[in-house]
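For this depiction, one protein chain was excluded, whereas all remaining protein chains were kept in their positions.
This part shows chain A:
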Amino acid sequence: MADYIKYVDVTKCDGCRACMVACKNWNDLPAEPEEFQGSVQSHANVTANTWNVLSFIEHEDSKGNLDYLFRHSSCFHCSDAACVKVCPEEAMHYTDFGTVNVDSDKCVGCGYCEQNCPFDVVQLATYKDKNGKEYKKAQKCTMCVDRIEEGMQPACVTTCHTDAMEFGTKEEMIKKAEKRLSEIKDKYPNAMIYNPEGVGGTHTIYVLAEKPSVYGLPEKPKVPTSAVVWKDYAQPIGKMMLGATSMALVGAFVSSKLFNKEGKGHEEDGGGSHE
């Protein structure tokens, strides 16, 4: 199946926050009252129960003018996702559409995904079972995979009234982003397409008016080297070593039985065995 991408043109966003409401609404996410952030922004970052946050950035451009920048933020759905790599339960997985999803039945709440996401998107939500015992599950934007499966678009995209967001095939959306970039370059000389290679490209691509860091985004996000060392080297070698030592000892056991049938084996210098 073709890869589907959410295209976000932040220069068209007017900060209405309808995408946040639509996300909460469709996904039945509980309200999370927050302290005053010092700006119109409601939440500091996405959380386990707020998968979509509209960020408001007061920015001084190169000419010294104040620019008010908006960004719809949610999971990037990386093609080479650190969360998928480190998940020990295969709960984090790629869907048929190329997006990344959590299988809640498999998730054990270990938090490895939370620690390794280069965008700080994945977080653990706490729940209580019927006996009052607490347990945790990783939560994040699903790109409304349940809607996509039914031929619909993600709730945030459907609700966006300025067409700042669109959803479609990878080629189509990248073409759109490139065209838009050429249109806005005069007004925003620092404008760029944000589709970082360090995570294999993402399934939410942005046309940003300014450098990523202005939007609080890492300039060059990548799958943490530690995650690669851990999952691609340390763990397989560990399993191999356990196997190799066990086999060596099975060999030693068999060999001892073959060559040392009487249970005797050692010689002493200048003397016979005491056995």
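We take it that contacts are C-beta pairs under 8 Å (C-beta built on N, C-alpha and C of every residue); 3 or more make two chains touch, one makes a residue touch a chain; residues count from 1.
Note that contacts and distances are computed from a predicted model.
Hidden from the displayed complex is a chain whose UniProt protein name, among "Formate dehydrogenase", "Kinase inhibitor", "Transketolase" or "ABC transporter substrate-binding protein", is "Formate dehydrogenase". Per the touch definition above, the residue from A:Met1, A:Leu66 or A:Leu258 contacting the chain not shown is A:Leu258. Residue A:Glu90 is the one among A:Asp14, A:Glu32, A:Glu58 or A:Glu90 that touches the chain not shown.
Chain A residues in contact with the hidden partner, per the touch definition given at the top, are 86, 88-90, 108-112, 115-116, 133-135, 224, 226-227, 229-230, 234-235, 237-239, 241-242, 244-246, 249, 251-253, 255-260, 262-269, 274-275.
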